[in-house]
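What you see is the complex with one protein chain gone and the rest in place.
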Amino acid sequence: MKKHVIEMIKKRGVNMTDIAEIVFEMQKGYLPITLEMCLEVVESVLAKREVQNAVMTGIALDIAAETRQIEEPLLSMLLADEPLYGVDEILALSITNIYGSIAFTNFGYIDKLKVGVLTKLNQHRDVQCNTFLDDLVAAVASAACSKLAHGFDKKNKKVQEDD
Amino acid sequence: MKKHVIEMIKKRGVNMTDIAEIVFEMQKGYLPITLEMCLEVVESVLAKREVQNAVMTGIALDIAAETRQIEEPLLSMLLADEPLYGVDEILALSITNIYGSIAFTNFGYIDKLKVGVLTKLNQHRDVQCNTFLDDLVAAVASAACSKLAHGFDKKNKKVQEDD
Amino acid sequence: MKKHVIEMIKKRGVNMTDIAEIVFEMQKGYLPITLEMCLEVVESVLAKREVQNAVMTGIALDIAAETRQIEEPLLSMLLADEPLYGVDEILALSITNIYGSIAFTNFGYIDKLKVGVLTKLNQHRDVQCNTFLDDLVAAVASAACSKLAHGFDKKNKKVQEDD
Partner (left out) sequence: MKKHVIEMIKKRGVNMTDIAEIVFEMQKGYLPITLEMCLEVVESVLAKREVQNAVMTGIALDIAAETRQIEEPLLSMLLADEPLYGVDEILALSITNIYGSIAFTNFGYIDKLKVGVLTKLNQHRDVQCNTFLDDLVAAVASAACSKLAHGFDKKNKKVQEDD
């Protein structure tokens, strides 16, 4: 299942390293991490069933909007990423909630500043609908930041398993 | 927009009185209410934009599953209302969150005991996909319970506007 | 830290087996579990840092209310477990959120029906302030129900580690 979800995200234009780079960017000032560690943590976030379900559902909605399989007025809201439509952030919040408050704070920051790949996703809106994808990517990155911060073992310089 | 959302819910087999009856059932032991008051409060919940967005998105997913416009493995999860798939409860939670903790507690109770119309929805799963609809109905009912409890003016026996 | 939190809960009158019994009661109809398995899962929930923080904070507030170290009007709300005061449920929600939607639904049910030890806690309100404790106990039990449901390995009849 994890492979399937990673594949889905990739097909929508985002690689695991893109998400890992956001994590690295956010945490490098606090922890002696490498991009590889970030990649590992991102993949471990995507191994959680609830995260997979949120990602699959959000991407399904992006695709359904793109292929016009959704009725109006919801269709136009999704295609325009209407700022007052917040279900995308709600799915994101369901991911960050699992990882505690550091995930929650980072999400708002990453989402607002469009860190890393999020700038690209935001510009490619005419090509594909990324209404859910961008918030999901920000949420997975934030969750990974939180997992890193909670689980980093300073002595051995590696990430511990779930506390 | 409120009318459109009420119409969507109706097309899926649930009337506003069905939801009002859940609210009445839940609150009649605590407050001197009438079914009509409950109906009014249910409609006021459906006037909130965030509630409308959650309802429209959930029903869109139910319909997309029904018409097989969603890819596997998500499709089978939605059609089976797979217990470990929780995005339906997440959308519901986004509704109850707006109305505070009474909404939250009532939701679990209504959802687990399949109060009122929820029993019917649960039995008609072979006819249409109600994975999201049943949680959304439970959430709107719970939100209305909370609004009633917070806003009931005991002196004048009517529901106040938002506090 | 886990030991400290378990000790705190015990001092307030709730044993781990009390919580395990709620879990057993809720899940015995669905899974071939024993009370011992439930106890193990309850303890694993209390090993999570976010759960520990919510429990310690809630109990600190109960004690501060009891010893009148909180100013009015909050003091009276806490001592009366005022129904419209919802911060107790919010702390509970922060526990259930980590464990996904099954935790969320079970919480409302357990809390409303006052399953198991919760009836006792509710009656002893004149002796000590349990405004936070009862919701925290319900939340830990709900979280354990969710962990059981997600992680139960039907083949080997034991609970798996975090998925």
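By letter and in written order, the chains are A, B and C; residue numbering begins at 1 in each of them.
Operating definition for what follows: a contact is a pair of C-beta atoms (placed from the backbone, for glycine too) under 8 Å apart; a residue touches a chain by one contact, two chains touch by 3 or more.
Computed from a predicted model, the values in this text were never measured in an experiment.
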Per the definition of touch given earlier, which of C:Ile9, C:Ala54, C:Leu118 or C:Val159 contacts the omitted chain? C:Ala54
Across A:Ile33, A:Leu46, A:Ile102 or A:Val159, the one contacting the chain not displayed is A:Ile102
Sort through A:Lys2, A:Arg49, A:Arg125 or A:His150 and give me the one touching the missing partner chain. A:His150
Touching the absent chain in the whole complex: find that residue among C:Met16, C:Leu31, C:Ala47 or C:Met77. C:Met77
Positions on subunit B where the hidden chain makes contact: 47-50, 97-98, 100-101, 150, 162-163
Contacts of subunit C with the missing chain: which residues? 1, 4, 49-50, 53-54, 56-57, 60-61, 64, 67, 69-71, 73-74, 77, 84-87, 90-91, 94
Residues of subunit A in contact with the chain not shown: 83-84, 86, 88-90, 93, 100-102, 104-113, 149-150
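Everything that follows uses one rule, which is that only the chains that are shown with their structure count from here on.
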For the two copies subunit A and subunit C, what rotation in degrees overlays their C-alpha atoms? Round to the nearest 5. 180
Could you grab the centroid distance between subunit B and subunit C? Build each centroid from C-alpha atoms only and quote it in angstrom. 26
Shared-interface residues of subunit C (touching two or more other chains) are 100-101, 150
